[in-house]
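Once you've had a glance at the structure underneath, I'll fire off some questions.
The complex appears here without one of its protein chains, the remainder shown in place.
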Amino acid sequence: MSATNIVLGVIGFDCHSVGNKILEAWFTESGFKVTNLGVMVSQEEFIAAAIETDAKAILVSSLYGHGEIDCAGLREKCIEKGLEDILLYVGGNLVVGKTPFPQVEEKFLKMGYDRVFGPDCSLEKVSEMLKADIAAKAK
Amino acid sequence: MSATNIVLGVIGFDCHSVGNKILEAWFTESGFKVTNLGVMVSQEEFIAAAIETDAKAILVSSLYGHGEIDCAGLREKCIEKGLEDILLYVGGNLVVGKTPFPQVEEKFLKMGYDRVFGPDCSLEKVSEMLKADIAAKAK
Amino acid sequence: MSSSKLSIEKFNEIRREILQTWPTGHGLSLEEGIAYQKTIPEAKNFAVAMRKASQAGKTLLQPRAGVALIQDHIKLLQYLENEGEADLLPTTIDAYTRQNRYQEAALGIEKSLQARTSLLNGFPAVNHGLAGCRQVTESVKSPIQVRHGTPDARLLAEITLAGGFTSYEGGGISYNIPYTKKVPLQKSIDDWKYVDRLVGIYEEHGIHINREPFGPLTGTLVPPFVSHVVAIIEGILALRQGVKSITLGYGQGGNLFQDVAALISLKNLAHEFFAREGFKDYELTTVFHQWMGGFPEDEAKAFGVISWGAAVAVLAGADKVIVKSPHEAMGIPTKEANAQGLRCTRQAVSMLRDQKFPIGSEHRVEIEQIEKEVRSIMEAVYRLGNGDIEAGIVAAFEAGVMDVPFAPSVYNHGKILPMRDNNGFIRVFNKGNLALSDDIMAYHREKLEERAKAEGRNVCFQMVTDDIYAISKGALVGRPR
Partner (left out) sequence: MSSSKLSIEKFNEIRREILQTWPTGHGLSLEEGIAYQKTIPEAKNFAVAMRKASQAGKTLLQPRAGVALIQDHIKLLQYLENEGEADLLPTTIDAYTRQNRYQEAALGIEKSLQARTSLLNGFPAVNHGLAGCRQVTESVKSPIQVRHGTPDARLLAEITLAGGFTSYEGGGISYNIPYTKKVPLQKSIDDWKYVDRLVGIYEEHGIHINREPFGPLTGTLVPPFVSHVVAIIEGILALRQGVKSITLGYGQGGNLFQDVAALISLKNLAHEFFAREGFKDYELTTVFHQWMGGFPEDEAKAFGVISWGAAVAVLAGADKVIVKSPHEAMGIPTKEANAQGLRCTRQAVSMLRDQKFPIGSEHRVEIEQIEKEVRSIMEAVYRLGNGDIEAGIVAAFEAGVMDVPFAPSVYNHGKILPMRDNNGFIRVFNKGNLALSDDIMAYHREKLEERAKAEGRNVCFQMVTDDIYAISKGALVGRPR
């Protein structure tokens, strides 16, 4: 089985690059083919890359607090561009200020993200979930 | 006017001696005649000293947490021994555990103490109050 | 544009353009700004406060803070001043403004009004304009500084300096390489030349404005020599434009001895290179940043990190310490959490301020090591620039002769890999093209092998990852699990 393509990047005007470099290394090692767009990625760039690489999932990071504004509408744009089935994962410090995670999760699930992660998530579990979610979609 | 007598001590089986030494120095300097009974003072010793020195006030310290048990009944015993008019001040870490001060105050006011102080009290204000309270009683 | 002082004609030409880029810039008068600054009492002047702290051997405390709306921002600053006992105040600018996206910032203000809470990660000073800034600076008692991360900070500087701020953070390198992806280095250096010249003009009119290059860069395992080179060069570029009060920064590395050595060497080296460039008339002070990398989520543990940073700041003799909060790992702190960070820091700073830290011989070795490393890179920069530091640094970044770890900019080589040695000193594992001599690298390698031996594994990339997570997971060195 050839490796699954995924797209990775930090959305908006967010410059936090350390976690992004670690995620790239992690998912590559976990057997994915990663297209890492780096920091300061627009929704359009995410979608274009996903289409170009026929990616099964887009992994969006937002660390700097503007996640609520930057991440809204990505699901709709994906559908518009024909990416009805693509998985959307989002993670990082998604909102401004320390907030109970369930509240954050609810917000982003409502925006159409499939899974939402805090900064403390275990990357091992994330890649397991991702594999399972992709497999489930394939059925 | 000759100096007013007051009695000072740490009640029960409490060994905290540092604050006691400071209180002795402070009230002496503020013009009181201080009988300092030191640490580990029983209710009976407080009363005996107050009678002997014709004290206007007893200043009870409790730091170690057993204040609630050790301080109960002192007012009644004072009355029993004819010290109806004596002022009872109490201060320190009066109960076990960090507790909102109003709750502590209420407890000890109910026990018959005239004034209740936390460990953070300003000694300047205490001696002012003490002078005022003694003057008010004298009228 | 050359590396010399910006001519007044050129300055004015740029000024006209830049004021047009957003309505709040239209018609801004420099004269009026200078006149306004003259009304600010000396006690609120940042440059004066830094000088006095340095003379008295004090370490001043400054938090980071900024929210979307003016009234909330004022309340926040007053709280930090009163409940937090901050000596110096900040105004942290939001990330849209930092990218000159005033339209998005406007949307952020609007959404924040609706949400009744700040949806922006800072104060959008350009959108709030001159009047908004003055409202802020007038409602506090302490010196106040603009803190941001803006590669093109010209309009922001015009508005905030006229708005009564007396210190301005940033620089053409330190606000580019760690903060952006696609801004050419020459562009940000040029744009910061304008900012420095603006400060220089204020100085020429008798207004003392403090300038502070951003020391910690990416905040993640940055070896002292890397940030020192940037700090010193930005210092030189600022002095060239007439800046007089300069505060050089350094982000805590974690090892007490390396951090103290770093702060001592930073001051020595800055004086050395400022003199080499012919500068005499300046006030140099230092700032120490509490740990700038990933924090532990648990607040009690975060307090442990904060307090250790405070202690080292004092032992290293920093004139100012930038304070983190127990919310650091999770999100922008509430005002309460921010004040907690300040009070924890205050306690540590005051308990330590009377303690002398004598420098022993082992320690002097580390100071000399850092000095050797910095000089090695600086010589290469001068060489690449044919004696000119500005041309040199642009070329150096291009060639990877200068390189910042983990930075997002495509104009950064990105080959350097730092790593902790067995005592937690930050060393260089992979030098990429850094201009470090073989004997310097041999020293680093030796130190890293010491660690590898202690851990029973080879020096490897996994150690870098382990080190990145280490402090957030409760240790300094990322040992194997």
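Here the chain labels run A, B and C in written order, and each chain numbers its own residues starting at 1.
Here is the rule we go by: a residue touches a chain if its C-beta (ideal position, glycine included) is under 8 Å from a C-beta of that chain, and two chains touch if they have at least 3 such contacts.
Model, not experiment: these values are computed from the prediction.
Q: List the neighbours, among the chains on screen, of the chain that has been left out.
A: The chain that is not shown touches these displayed chains: B, C.
Q: Taking the full complex into account, find the residue in C:340, C:369 or C:412 that is in contact with the omitted chain.
A: Hidden-chain contact among the options goes to C:340.
Q: Looking at the whole complex, which of C:308, C:382, C:411 or C:429 touches the chain that is not displayed?
A: Candidates C:308, C:382, C:411 or C:429; residue touching the omitted chain: C:308.
Q: Touch as defined at the start, partner being the missing chain; which of B:31, B:82 or B:119 qualifies?
A: Touches the omitted chain: B:119.
Q: Please output the residues of chain B touching the missing chain, sorted low to high.
A: For chain B, the residues touching the absent chain are 12-18, 20-22, 25, 38-40, 64-66, 68-69, 93, 95-99, 119-120.
Q: Give me the chain C residues in contact with the hidden chain, please.
A: Its contact residues with the unshown chain are 254-257, 296, 298-308, 310-311, 315, 326, 339-348, 350-363, 422-424, 471, 474-477.
We adopt the following convention: only the chains that are shown with their structure count from here on.
Q: Chain touch graph shape: choose line, ring, star, complete or other and state it.
A: Contact map by chain: other.
Q: By number of C-beta pairs in contact, which two chains lead?
A: Ranked by contacting C-beta pairs, first place goes to A-C.
Q: Specify the chain most distant from chain B by Cα centroid.
A: Computed centres place A farthest from chain B.
Q: For chain B and chain C, let me know how many angstrom lie between their CA-based centres, rounded off.
A: Between these chains, centre-to-centre, one finds 54 Å.
Q: Express in whole angstrom the distance between the two chain centres, defined as the mean CA positions of chain A and chain B.
A: The computed centroid separation for chain A versus chain B comes out at 65 Å.
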